[in-house]
Every structure is written in structure tokens, then in C-alpha cells.
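One structure is given below, represented as C-alpha cells, and several questions about it will come after.
A single protein chain has been omitted; all remaining protein chains appear in their positions.
When the chains are written out, they are named A, B and C in that same order, and each has its own residue count from 1.
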Amino acid sequence: MTSSKENLIPKFASTFQPLIDQEGYLVNQSDLSCHEVVGKSLAILRTSKDHEKSKKDAKEIWDVALPKELSMTTNSNGVQCLWISPDEFWLLHSQQQKADIWNKIESLTIEMSMVDNSAAYGVLEFNGGKVNKLLSRWMSYDLNGSLNSGKVVSTTLGQAPVIVFRTAEGKLMMMVRHSFSHYVAGLLKDSAKRV
Amino acid sequence: MLLIHCPYCKESRDQSEFSPAGEAFIARPKSPEGISDEEWADYVFYRTNHKGNHWEQWVHTNGCRKYFLVERSTISHQILQVAPFGARNSETEL
Amino acid sequence: MRLAQHPSHQVDYSKSLNFIFNNKRYKGFEGDTLASALLANDALLFTRSFKYGRKRGLMTAGVEEPNALVSLEIGGRYTPNLKATEIMLYDGLSAVSASNPNAFDLRAFIKPLHRFMPAGFYYKTFIKQKVWAKVEGRIRAFSGFSKAPTVEDVDVYDHIFHHAEVVVIGGGAAGISAALEVLNNSQKERVILVDERNQLGGELFNEFSSDEAAKTWLKDSVNRLLSFANEDSERFTLLTQSTAYAWHDQNFIEVLETITTAESLTSSEPQKARKIVHRIRAKEVILATGAHERPMLFEANDLTNIMLSQSVRRYLHEYGVISGKKVVIYGNNDSIYSTAKDLHVNDIECIVVDVRSSDNPIEIVSELKDSGVKVLQGYSIVKALGSHRVKGVEITQTKLQDNNWQVFGDTQTIICDLVATSGGFNPVVHLDCHNGAKTYFDEVSQSFLPQQERDNREVCGAVAGAGAWQDAIIDAKNKAQFTLNALGAVSKLKQEILSENYSNYFNVSQFFTPKEILNKQKVFLDLQNDVTTLDVALSIREGYRSIEHIKRYTAMGFGTDQGKTGNINGIAVAAELLEIPLSELGTTTFRPAYTGVDFGAMAGREIGDFFDPQRYTTIHDSHVASGAEFEVVGQWYRPWYYPETGENMHQAVHRECLAARTSLGMMDASTLGKIDVQGSDAREFLSRIYTNAWMKLAPGNCRYGLMCNEKGMIIDDGVSTCINDNHFIMTTTTGGAASVYSALEMWLQTEWSDLDVHLNSVTDQYSTIAVVGPNARKLMKLLCQDVDFERENFRFMQWRQGTVCGVDARIMRISFSGELAYEINVEANYGRYIWDQVAITGEKWNITPYGTESMHVLRAEKGYIIVGQDTDGSMTPMDVNMSWILAKDKPFSYVGRRSFSISALSAEDRLQLVGLLTKDSSTVIPEGAHVIDNKGKSIGYVTSSYFSPILDRSIAMAQIQGGLAKIEETVLVKIVQKKQGLKEIPCEVSSSVFYDIEGEKVDGND
Partner (left out) sequence: MQKKYSWYSLLKAGLNDQDWDQAIPLIQPKSKYDVIIIGAGGHGLATAYYLAKECGINNVAVVEKGYIGGGNTGRNTTIIRSNYLRDEASSLYEHALKLWEGISEDLNFNVMFSQRGVYNLGHSLQNMRDIERRVNANILNGVDAVVVDANEIKQQIPIINTSKNARYPIMGASYQARGGVARHDGIAWGFARAASMLGVDIIQDCEVIDIEVEEGRVKGVKTTKGEILADRIGCVSAGHSSVLAKMAGLRLPIESHPLQAFVSEAMKPVLHTVVMSNAVHGYISQSDKGDLVIGAGIDGYNSYAQRGSTKIVEHAAAAILELFPIFSRVRMNRQWGGIVDVCPDACPIISPTKVEGLYFNCGWGTGGFKATPGSGNVFAHTIAQDKQHPLAEPFHINRFTTGGLIDEHGAAGVAH
């Protein structure tokens, strides 16, 4: 009576799954696109009082250097480490790495805290010349003047808290809380009609 | 709409990212049971409510989530200075 | 009348447009405003005045217009109260006067009664409340301008944030010059230039006919600006038809851009925004908003075709329109001569009446006289003639003696059909004053000028008192240099020299307010509100002497024009009557909006679905598929109940509750707040936050906790799970998640920074599915093989890690229903999958999804509280009979504990939570009904009340004064609302636990 369940393949639904088109786009128009990036996992690292020790631990587990204010670092495996606050860093890594990393974490005695929050956020990628035009309808942040490549900013999109960072010129990433995904998708699609 | 400099993000951001969190320098009594009802009420309810330069707490709710201190004029809304939490414990301290 | 096309004209005579005004058809041209087009058609009457019903026409050509209010279009694009001067004409436009000038109007009819209706009339009449109640409605019927819209707006509005180093407000000579100076002398600095008109240039077009240089300068400058806008669009943004309407703290400026063109108004394409609010955060602001002209005061100065002199010029120069053939130009400054010259050049007959004497000869006067224009110096108009359209004026001699104006000699009549007046200029200081800056009265230019020093802003051009356009340009350059310097873009200031009479270029004389004129009837100050000099005088006589009282007593400046033309004259009149200097009286407060802002534009897209975020769990689509009705909790949409075909809520809830009690139910509990608490002091932290003990809770276990604020009042509750000694996961109520999280952070950061604790919100990380009912264990065994579910190995209030249908899960055995229940927590991406699997697998026990309503019934049967329903921010743990949850021996005085020892918190007559059982078991008390004592006074109220399907009777919870001591007593619940059927319901006070009092169900059946 047990086997039936064991053979099931769990169905993973990405954050924006019900909202994107078949290619994964929320918005796809001339000079402006927004699609969901799937396959990313998120770990949240809160450093301990002994920041130096945390830095070392981070290096050991993740092979990343902790970034300075509002910036990010990337390691050779493509793990991105985002500065969120003086004692909080977000590590974006691929789903494949996740199991290994968490095994490693559990085997170490570290004083900092680590939380897996992969399912809590969806990641959107924006491309095109009109991205700032679209986002400036909902974001008070100075996208043109201050959001340079490599910069990480937590702010709001409308009333939803989001993290945005620019990985390259013309390419912007945004992390959205799962429960706000309908709201955010709604805002973006609506405004995209008028940029 | 205020423009507030977050001492942790080291950047000025729109007020909508922040939440005000009340008058600064109201420390929780070290031993609540050891003080009178008046003293307890003073901590819980009573405020100086400065007209003029006023130290207050703000939290960067939709940013780094840190609480910090702001000295702001309650007459002109001008922000005179900001400080990370713990950098000072009273108005007069330098 | 329309003149031949001239280069200064902003209308295109080759493109004619048809429109309708007050049901009549007219033709105008592209570039016209509704006002200019109507003037050209000699349609001069726009409205009836507010109080006296006087017929009125245009007074101005701009946003300062007090009279010409119209409504535009019908249906979903009907817009009330627009000024004809701000509506750009388009083909097919249709407009209606706010108050039809041609209709019979009682207000005009009762003219003889006007003298009995002074300012403050209503304060002195209808003093009996009963009488007022009867007449108010009838008086109201006369109020207001246009009719309100009747249907929903079909257009949408956007908001856009901008950041700029420099914002220049006003695109006249000064603004253009300032913007160019900044752009030319800096590299990266971003500049935004806004102007409310549809063409850059401000008042400069007026100079075109006499000054070729003005034309050349404007053309060149605008071209240079346009090339910046095209080639370096990141750096320079030009916004026309865009009004800066508010200036908030720290240079946050809101600009309303009107996008609508004829096409979008009439097209059915809904996507395009009708208007956009640009929210600009500027480092530096350059204010170049120009000046509004003020009228001269004389009797019947409100007649149609008495206009401001500069406005007559604007109609002439920008639109090629003039509404008279014989014009009297009247004023107290040199600008009237420029108007006369322009009219004369266009072969329009005119006479100049100047209140100033001829003592100081001016060049332009002799020039005009030589060319044959009649000039009367030392004369004033005392009265305008005509019933509604001006037909002539009466003038007398006048002189200034000891700072007092005197009017003397015989009156003469001059026949005319248009009067153009200029009483000097009011710099447009409005925006500058929005966040606290003051004005000062400048005796030289006889105007209120912006506060001199102010951080991060400069003022230039006419708003700074500059008169000549050449000076405005130089002044703007000079001020822009200061701005550049403040930005660090230039270190050496370039400053050019202004002409000598820079700030009194027009030689404005002191306000012309002779008592003889002020004492006359119908000398209007505020035309929109029909405020006269006599009203101001009366206000002062009655003791309303402060300018703010005068404003409020007379309604001066209350209108849609906010007194742009009338207020300063009103202040001058009051100062004259009070015999104090204008500077002492001051202005009233300038407030946003500079000109009206549509509510729709203020709201932007934050309406409808975007009014507030709607938050969904990842299981939401399954709930929708099951036909759930939803309840909004916080911002979350939670299934409320799942009606099957034909069921109402009560039937559905009945079925759902019985399923959970007798077999199996399931519920989406994902919305509960979840906070990850880590660190070596995590236990200590929980002990300080919760009222109960946490030091001994072993890993693998969970515990319920109650949280209070420092006042000792319950604010939240929930179950926290011990993962290991340094790691807990706390749950909070759905609505309380955000506030609890920030309160916890507050304690950690501001008071207990020595604790080693880190918080992370993991609410969105997990989907939580509650499996509830006696058959829950059987189902769990099917769903998950790697956990031992046996009763003694996985006890109540424990948790286990396992794999549910192939997905990692943390399974907690907790219960909010009293039944055997498990909560499966999985990564949210698998939430829907697991939900569906649970549903399918549970089919054999007829598993039934249930919503918040059934959850409420189930928990009430067990007497569990809902924070916010059974408590209201004034209930202590003792009040809800939960003293057991107060740890006695915690070393740290946990949050709220100190307050418990305050006398009032242990008073015997406090409201306490108890159960209520109606004597008639089928009666369900309405929630919110009150319990009364034998005197009929309320002694408490019902917080929760349901029909319990399992008990087959009604149950309720109530807060009753001293309720815990009343158990087993009978009390009355009084129904006092008629429609609920007035009655008294006898009830027995009981424990609030109704079902399974011994708590035997929680282990289920095996």
C-alpha cells in the first residue's frame, strides 16, 4: 500500500508559474522583457557578532567574499552573494548546489545563522532599454543615477518589498516574495502597456 | 515626503522605505519590578514630544531592516543628523 | 475678433476645429484654448457668479482664471470645473458652463436683497436648529459649480518617479535660460524643465511684435533645449503641459502632466494615461514661475470684458484674438503702455488711464501720445458701466498725497467695449511656500517676493521681481550659476550685470486703494466667491481682523483659482482699512495644489486590484478550483468555506466541521506568519517575548506561546517549534505577522543588542497544510513513510522531519481543533502538489477541505481564542482565563509582565472571557450582542458565536465583567436591534471549553 506514493515525482511550481507565458515571460515587448529565472536557490546568512569569523565561515562554505554595502560578489561557481544589511547576506546559488551546500553547513559548527529561503522568493530578470521606464512607475529608487552594475538595493515596487540588482548594463534582476508575485506581476504587466 | 539617509545602507532613500519608530532614548527600565507604577507609566506612556530638534527612531523596513537614530526638526522637517543604533544614548551626548 | 496670422501666434489658422459650447456650435483653430476660441467667436459670457448670479466673462488667459468654469464632455470623460483657459481645443470638443449665464437665475433676480446678505450672512440667520435643518438642503442646492460626474472614469493615470540634480519650474524666458545655463555648464547633472503651458516661452510671445530679439532668442533657446532632450534624453527631460502642483519636504516635487490630446480623449484606446503625476526628487530647484497680474479695483469691476492687461496681450499675441474694438487700458504701472502699443500697432482704438501723475515723464508715454493714443495720467476709473458687458467707464482725477490715494473732481465717461487693467504683479511664490518658506513684502516692486535665503533653491525671473525679459534671462543665468556651484559643477561663479531698474521695471505705484472706491458696492476682490471690498470691511468691523479670519469670514481665495488674482488686492484693502502695512498683515498660507489635481491622478494605478497587494498562498489555484469563497485576512486571501452546489455558508460549514470531527478535514494554514529564530540566545529571547517558559523545551517539541505588549495586553499567539537548542521556528497569526516581526526586531536591535539572535521571515518559504481529524494518522502514514506516526512515538506538540510524497517536510503534531492533527510544512513550490496529493490520498476518508469559518467553529468548540476577535487590545492573559501561561519564576521580566501588577489590571470587574450557552440550544446569538445586568446595563459582549454541528447546539464566547466568577450563573443577552428581533436571550455562563472537555480527542482513534 505504500509504494504508490514513492513513485510520484513531486511537481515543482515556480513562483511565477501561473503568471508567465510558455517561454517564461511576464512581459515581452519591444525593448522590454521580463522573464522568470528558475532553478535558483536562496540561502540567507546572518553573520554573528564576530564578523571576521563569519567572513571565514562564509568563505569556507560558499567560497565567497562578503560584499560591502549595496553590492554583490560572485564566486567561480556562479554563487552570487548580495549585501542586504550589515549582518545579512543573501546567497543565490543553483538548485543543484543546494543539497551539497546544506550538507556542508550541517556538518560545520558555525556561529552565524543560515536559513534556506529558496521558495520564499521568485527571481525576475529584466532586459531592454525601457526597463527603467517601466520600473520607475513603481519604484522610488534612483534607477538611472544610482543603480549601477553590481549594485544591490532592497526597496519597494508599489507596496511589495523587493530586492533589485544589476548584473550587467541593461540587465536587471529582481527578487519578489512569493505571496506578492500576483501583485507584482499585475503591476508590471499593467504598466508595460504604457511604456 | 522625507528623504532619509540610512546610516547602514549609507544612502538616502525615500520615506516610503522607512517606518517611524517613536521617540529615541527611552530605555526599558533595567528592573521593571523594582520601580514604582509612576516610573513604569513614564516609560510606557509618557513622551517629551519635542517641538524643535527631536531625536527619534526609524527603521529601514523595506531596506536593510535596521533601526537607527535620526535627529529631525519637528518644525521644519529638516533632518540634522542620523546615527546607527547605540552610537549615542541621549540627546546631549556627542 | 481674429487678427491676421502673425509669427507670435501659437494657433495654426490652417487647421480649423469644430466644437460645442453651451449647446452652440463654434469653430476655432489648433493651438487655441477653449477661451481664446470663444473670444474669437465673440462668445463672451461664461458663467453666473456664485452668490449674486452676475453674468461673467473671462478675466485672464491662464490658470489664474476665476470665472470661466466649464464642464467638459459627457459620460466617462465628463470633467467638472475646468477653466476654459486651460483647455486646449480639439475637434469635437463639447463644454458646458458650470453655471449657465443665459438661464434664469434666482440669485440675480433677488438683487435688491443682496445688501441684506453680507459676508457671514448664514452665521446670523436660521439660528434655530429645526429651521436650519429645514432650509439647509435648499440652500445647498445653490452651491457648487459644475455638476458632479455620474459615471466611472474611463481613463487611467500613471505615476512616475524621477531623480534630478536640477528641476526648473516654469518655462518662460527665465526658466529656459536657467535650464540652458545648467546644461551648458555641467556634464552629468540631470535637468528637468516643467511648464504648465503647451508651449515654452511663458510671457515672451508678448514681446514678439515689438522686439525681434525676443523672437530670435526664444527660437534659438528652444531649439537648443530640444536638441538636449533628443540627444541626451537621460540628462534632460522637458515636460510641457505639466504643472508643478506641490513642493514637499526635501525637494520632492509633484508635477501633473496632461497627456490627453483630442485623439486620446475621443479614441477608445484605454491604455494611454490621461495624466501622469511625475514625482521628482530634486537636489536643487530653480523656481521661474513668473508673475500673475492683479486687477485694478473699481465699482462693477467684474463686468464681462474687463480683463487683465497682460491677458488681453496674450490673447492678441498668442491667439490673434481681441474681444473689443475700443479699449480702455487702466493701471498703475508702465506695463499698460506696452499693451496700448500692441493694440495700437494692430489698429485697435485705445485710451490709457494711468492713476499715476505725469510728474515723471516716461519715454513710452510720449511715444504713444505722438502716435495718437490718448493717455490720461493722474486719472482713475471709479466705475464700470453696463449691465453685464462693459459699455464704458467713469473716470475721475486722482492723486497720491502723504501715501494716501485721493479721488477728486468730476467724473467723465469713456465709452468702450473692453477694459484691460493692471494693478501690478504677484510673483508666483505659491510653490515656494508649500513647505514652510515665507514671503516678504517688497516696497519697491509692491509685491510679495519669495523668502530670500533658502537651501537648495534659487528663484529667478518675474517670480524674483525681474521685469524686463532681458533681465529675466540674465537673472536666471546668474541664479543657475549658484545652483551649479552648489552642485559642485562650477567653482567660479559667472555673474552678469542686471539693468538698474531690474526690480521695478514697470514703476508700479503703491496699491490703488482710495477709501472712496473701497466703500462702494460691488468692488470685487474675489470674483469666484463674489467677495467685495465691503465684505472685507465688514469682516474687519466685526472683529475678524487677521488675514486668515478675513479669508474665512468672506471666503476670499477659497475658490478653484485659490485667489491668484484677488488675494493680494484683498490684503492691500485690509491693510488700508486696518491702517497697518501690508508686510504686517502678510499673506494667507499657500498650500498644494497650485492648480487642481484629479483624484484619479493622485491615486494613479493604486486603485482596484492595485489598491492594496493581494497575497495568495501557492495553493490558491486549488482553492479556486474547489469553488472556495474567500475571506481577506491582512492582505491574504484565505478560503472562507467551500460550498458544494446549492449550499449556503451554514450548510457548508456544518459539513466541513463534521468531517473534521468525525473523519478527516484539511486546511491551508500557509498564511500564518513564520519567523526563523536562530542564535545561542534564541531561548532566552523567546522567554523574554512570550509569557511562558521556554528554557526547557527540547528539540523535537513545540509549544504554544502568548505574547503581550508592555501594557500587559495580548497582541499575538502561536506555536513555536524547537529545531535545536539554538534554533526555533515561531508562528504568528496571519494578520499579526508583520507587526510581530518588526516588534521582535525592535527588541533585538534597540534594547537587547547583547543577545545573539537572528530573525528571518520564512512565511513565504513554507506551505502549511493541516490534516485534521480522527483519521489523520492513517492518512499521514500513507503520505509519509519515513516517520513513525505511532501515538507514543510522535506525540502531541512534537514535530518530525520526513518525506511527504517525495518532498522534504517538517511535520508538526499540533491542533487548533482539538482533533488529532498534523501540519505538513513543505517548500512553497511544492505546496499545491502536496495539497492535491493529500486531497487525493484522503479521498477514502472523504477528506474535506475547510476554510476559516469552520476553523473558527472548531476552535471555539475547544475554547481557543482568536487574538483580535476574542481579544481587542485591552485583554490580559488573566482576562482570557490563561493565567496558567504566565511563568512565575523567569529571571527576566518578560515583556508586559510589569504591567500585570498595576491595580486596574487585576480589578475584579474586568471583562473576562467565558463561555455562554443559550438556554434554548438552537438559538445562535449574534456576535457583538451585549450581556446585560438586571438594570439593563451592558456588562459585556459576545465575541464569538456559532452553531456547533458536533454538539448540535449553539455555543458562544463572551467577555463579561467578572465573568469567571459568574460561571453557571444565568445572564441575559439583549438583542437591541430591531431587525434582529428585539429579545432577551437567557444564557448560562460556562467555561469556554465546550467540546471534549477532557481533551481525549487529540490522539485520534487508531
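One rule holds in what follows: a contact is a pair of C-beta atoms (placed from the backbone, for glycine too) under 8 Å apart; a residue touches a chain by one contact, two chains touch by 3 or more.
For clarity, every value in this text was computed on a predicted model and none was experimentally measured.
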Visible chains in contact with the missing one: B, C
Which listed residue, C:E152, C:D754 or C:D952, touches the chain dropped from view? C:E152
Thinking of the whole complex, not just what is shown, which of C:D442, C:D609, C:E647 or C:E988 touches the missing chain? C:D609
Those residues of subunit B which, in the complete complex, touch the missing chain: 1-2, 15-16, 19-20, 23, 37-38, 41-42, 44-51, 54, 56, 72, 74-77
Subunit C positions in touch with the non-displayed chain are 77-81, 115-118, 121-129, 132-133, 136, 139-141, 143-153, 155, 246, 248-249, 252, 254, 434-436, 538, 541-546, 548-549, 552-553, 555, 558-560, 562, 589, 591-593, 596-600, 602-604, 606-609, 611-612, 614, 631-633, 711-712, 868-869, 872-874, 899, 902-905, 926-930, 932, 936-938, 941, 943, 974, 976-978
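In the analysis below, only the chains that are shown with their structure count from here on.
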Mind checking the centre-to-centre distance between subunit B and subunit C? Centres are C-alpha means, answer in whole Å. 27
Two or more other chains are touched by the subunit A residues 140-141, 146
Which parts of subunit B, given as residue numbers and ranges, touch two or more other chains? 14, 61, 65-66
Complex interface listing, subunit B residues touching subunit A: 8-11, 13-14, 16-17, 61-66
Of all residues in subunit C, those that touch subunit A in their complex: 156, 158-163, 190, 234, 271-273, 279, 281, 605-606, 609-610, 612-618, 621, 636, 676, 678-680, 727, 756, 758, 760-766, 782-783, 785, 805-807, 827-833, 837, 841
Subunit B contact footprint on subunit A (complex, rising order): 69-70, 84-86, 88, 140-141, 146, 153-156, 161
